[in-house]
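The other protein chains are all here in position, but one chain of the complex has been omitted.
In this document, chain identifiers A and B correspond to the written order of the chains, with residue numbering beginning at 1 in each.
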Amino acid sequence: MTRVGVVGASGYTGGELLRILINHPKVEVTVATSREHAGDYVYRVHPHLRKLTDLKFVKPEIDLIADRCDLVFLAVPHGTSVNITPKLVEAGLKVIDLSADFRFRDASQYPIWYGWEHPYPDLLKKAVYGLPELHREEIKSAQLVANPGCIATSAILSLAPAVKHGLIDAEKIIVDAKIGSSGAGMEASLATHHPEHFTMVRVYKPYGHRHTGEIEQELSFVSGRPVKVAMTPHAINIVRGILTTAHCFLTREVKVPELWKNYREMYGGEPFVRIVREQRGLHRLPDPKNVVGSNFCDVGFEVDARCGRLIAIGALDNLVKGAAGQAVQNMNIMLGFDEREGLQLTGVRPV
Amino acid sequence: MTRVGVVGASGYTGGELLRILINHPKVEVTVATSREHAGDYVYRVHPHLRKLTDLKFVKPEIDLIADRCDLVFLAVPHGTSVNITPKLVEAGLKVIDLSADFRFRDASQYPIWYGWEHPYPDLLKKAVYGLPELHREEIKSAQLVANPGCIATSAILSLAPAVKHGLIDAEKIIVDAKIGSSGAGMEASLATHHPEHFTMVRVYKPYGHRHTGEIEQELSFVSGRPVKVAMTPHAINIVRGILTTAHCFLTREVKVPELWKNYREMYGGEPFVRIVREQRGLHRLPDPKNVVGSNFCDVGFEVDARCGRLIAIGALDNLVKGAAGQAVQNMNIMLGFDEREGLQLTGVRPV
Partner (left out) sequence: MKFTCPECGAEIEAEDVIEGEILTCPDCGVELEVVLEGDSYSLKPAEKEAEDWGE
């Protein structure tokens, strides 16, 4: 059994990693760190795990982690991982970093999107962007994988086929994102205070949201030419779930069958991407309600011929395919397991 | 592989049965019936199951069901199952009925709680009440199991240890239940209309709710003497989940360690009941938020010495331990499988 550790295991992402990993047949969770809860059973912080594991939190010490683990997930805030990851990589561990600290290929992006100089540009070059649908081969041999952002994952996957075939104007891609509250983590603030958040539809960071840089990086990779994305996120009244609605301008007339061909060509064989575009009923296009708790990203599209517009839609669970599930998918690839191992999670609906 | 069928597979309970059964290693779902959706893929109605099964709905015909199944779940409304179940039993199938049509041991209860005479009193005598924690042995050899109501399951499990040891006044048991909207099924009404239901805390059927009869039947069985229960349900702003708060009057002074002993004696070895009574933090007592998507029923208790009151609390997911999960647990017992087979469902939190 491969020994895995979760650094920063007391947050929602850490809890979701534990929830998936304790049922994963090929790995054993040997370390779950939390400075604040060291010595306590994990189910004191993650009550849904009671009677399923008697793992306890331990303090985050590099030597202990290196000694007990073969592979480590980092579920710590941006800016913290950059101090831990290099040491773990040096100790020879495989590392999957769920923060944004190693997502950009080009170090010059960090001052733009995160306002600081990246202290390890050489290590940054070795990191692989952990989106299996685009980088499966590189992930296989990677020692450090940077797990993508949740909004980025949905936007990239829903747009990639259209961008790859040059169907849309690469300079005018609008992404209007709707986000659940669990994405903001466990730290309470006025913005997540129940009376404030409960029926909120709040635009925050109308432009310049960090995930924009990642979406541009990956869509440029897919198209081979620079791509510009204008993204606006909204906090809405759900806990788990992201819906990204991309509004793009078609470069020529495109019929629906052609779109089906492009999307099926890219995702037909993918275990965790479903193409959802139905003619009847309530569930015609992707909706986060249909993926909560599962590792699926549903993608769909529609052509608005009158306005020459392609509408590309993505839906996922920000804690699963947007974080912990995708991280485990990357682990499976890095360790040579079947990519679906431990990820046969059916969505839980309705919740 | 045992061949199983779901009659009435297009509702929320039917969908939850499919969600669990398609990942159950020992059974194969051969039949999923729906009059309205016959010929359609099940994921058209249950979109979270897309890419996980290509099962299609078929029309409910007794011969077809009898021919293709060894065991059948009935997820049809009360009053409908009573027309189908006898034929399936006659055809030699094992039947787990999720409706209330065979829950009472004594046929005279039906006019009281359901306002109709039971047309098959002899078959009623052969039916076993499907609460494994109280009737495991009988379920093993049963051909017809009546799956308990969701509120009843939570109330019975949270009260049974106290009733068994005669700690409370059996004539004055108050159960104040809080219920999620998915319990009402998929049929829309003004009461479940979003603008009405969204922030509702609505008392409905303040007394005489059907589940009361079941709770009295089973607690009387546990105590050996007649028990009277006064239950009031409230529709609240959650989709999945039930919390039952039982207020009872202690027959003598009882200390917490004694309660722990009684609860642990009854549930220590149970795979799906967790005793939750913590000293610190946010998750001290049972809360449906901590069991959504799992087959657990969390039970907890507190002593209010000043009022001589025992507060017994139960929380479960009305679609899982309150319906489909418990039904699969019963199936496992009837077929001699490990009771946890296919039910290693971790709760999904937060949702």
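Things to note:
Note that a residue touches a chain if its C-beta (ideal position, glycine included) is under 8 Å from a C-beta of that chain, and two chains touch if they have at least 3 such contacts.
In this text the structure is predicted, and so the values were computed from the model without any measurement.
Note on the undisplayed chain: of the listed residues A:Gly39, A:Gly166 or A:Gly281, the one touching it is A:Gly39. For the chain left out of this panel, the touching residue among B:Leu52, B:Ile275, B:Val328 or B:Leu343 is B:Ile275.
Touching the chain that is not shown, out of B:Lys56, B:Arg105, B:His247 or B:Arg284: B:Arg284 (per the contact rule at the top).
Looking at chain B, the residues touching the absent chain are 256-257, 260-261, 264, 275, 277-284. Residues touching the missing chain, restricted to chain A, are 39-41, 44, 54 (touch as defined at the top).
The rule is short, and it goes like this: only the chains that are shown with their structure count from here on.
Residues of chain A touching chain B in their complex: 12, 15, 19, 22-23, 44-52, 182, 239-240, 274, 276, 278, 280-281, 283, 287, 290-294, 296, 298, 344, 346-351.
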